[in-house]
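Excluded from the complex is one protein chain; the other protein chains are retained at their positions.
Moving on, here comes chain A:
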Amino acid sequence: MIRLDNLTKVFDTPKGAVTAADHISMEVPSGEICILLGPSGCGKTTSLKMINRIIRPTSGKVFINGEDTSSLDTQALRRNIGYVIQQIGLFPNMTIEENITVVPKLLGWDKAKYRERAREMMRMIALEPDAFLKRYPSELSGGQQQRIGVARALAADPPVMLMDEPFGAIDPINRAVIQDEFLKMQQDLKKTIMFVSHDIDEAIKMGDRIAIFRAGKLVQYSEPDELLAAPKNDFVESFLGEDRALKRLNLVKVRDLASDEIGLVRPDDSLETALKRIEEYGYQNSIVMVNDKRQPVGIINAAVARTTSGHCRDHFMSVPVVVSLDDDLRKVASLMFANDMTWVACVDDDGRIVGQITQRAITHHLGSRYRTHSRDQATLDAAASLSPADKE
């Protein structure tokens, strides 16, 4: 757990005092990733760097797992916090192994232990230990270097990690890969992480919580879905972008919206039955045909069913798409648009049809969350502020 209590930083500049972080109070529960998000100069990086005292707070306190860190020695504090920066900052004069083991060495681990730890870290970041440990950072690609950067931060197994735009300098394709790898690692590691980003999509993807900063102040601190559904004010709303409803698609799984009502036909059914079922379920174009195990084997086109007679098994076409219960709605929406469909069949891990997801269900879900939130907000903000929620 990381807790910031009225953390404030005032910089003395030739133009006078500038408050870079203004009474920031927030709490990141253990095992969660909190993204600090905002435009440049909003105080997110300053707030992050006050936690490991790269920047000394003017006032306020930082608690890690309930302990007030102001009583700790700076070096001891930092060795217990993993630190990853955008510029990566691997030491070019040290091998990959020396880079990874630098904190364990500072902490006085014995040699056998830290060398084994280096190999373990390499396996964790999916780089072959024998191929890489003896090499130097300059021989690695940017993506590999940042993986090593993460490994170095994790080597001493700190409970808390601070990441300052860690994947910002990596090309978009590699960035997505590293983000996925990191999230996978985090599932096992359960570190408490503060993560600075200026990329909303990254924040939504990586964050359990998102803190929006503006001009040194913490404006909103919410879970991503909550944030997108109910931005607190105009600034947050414009920062998130007009397409914020679409961004929410990433956050919702098919599982959450799938309905188990789905019209199906079997190969032995007649086309007449198929047509009847198409109308019964209100499908526009077609119906899915399944085998004995409820696995989709084809679709029956409504037009064909209307004009032809016979059995389904003789007149089906291939199944265009199905989605799995763990897919996110973004994929579903994309498939629907690409194939001009208003619904998609959902399958479980064994490929059996378990239900369907409809375009209506998706739009309703996005809309209803926003409507409910607006109403809740309206009640909360009864003190008659001019938020858009009130105008409804």
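By definition in this document, a contact is a pair of C-beta atoms (placed from the backbone, for glycine too) under 8 Å apart; a residue touches a chain by one contact, two chains touch by 3 or more; residues count from 1.
Everything below uses one rule, namely that contacts and distances are computed from a predicted model.
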For the chain omitted from this view, which of "Tripartite ATP-independent periplasmic transporter DctQ component", "Osmoprotectant transport system permease protein", "Nitrogenase protein alpha chain" or "Heterodisulfide reductase subunit B" is its UniProt protein name? "Osmoprotectant transport system permease protein"
Residue touching the undisplayed chain, where the options are A:R79, A:K232, A:K276 or A:R313: A:R79
Out of A:I88, A:A118 or A:A230, only one touches the absent chain, namely A:I88
Looking at the whole complex, which of A:V103, A:M194, A:A230 or A:M341 touches the chain that is not displayed? A:V103
Listed in rising order, the chain A residues that touch the chain left out are 52, 54, 74-80, 83, 85, 87-95, 102-103, 106, 136-139, 152-153, 162
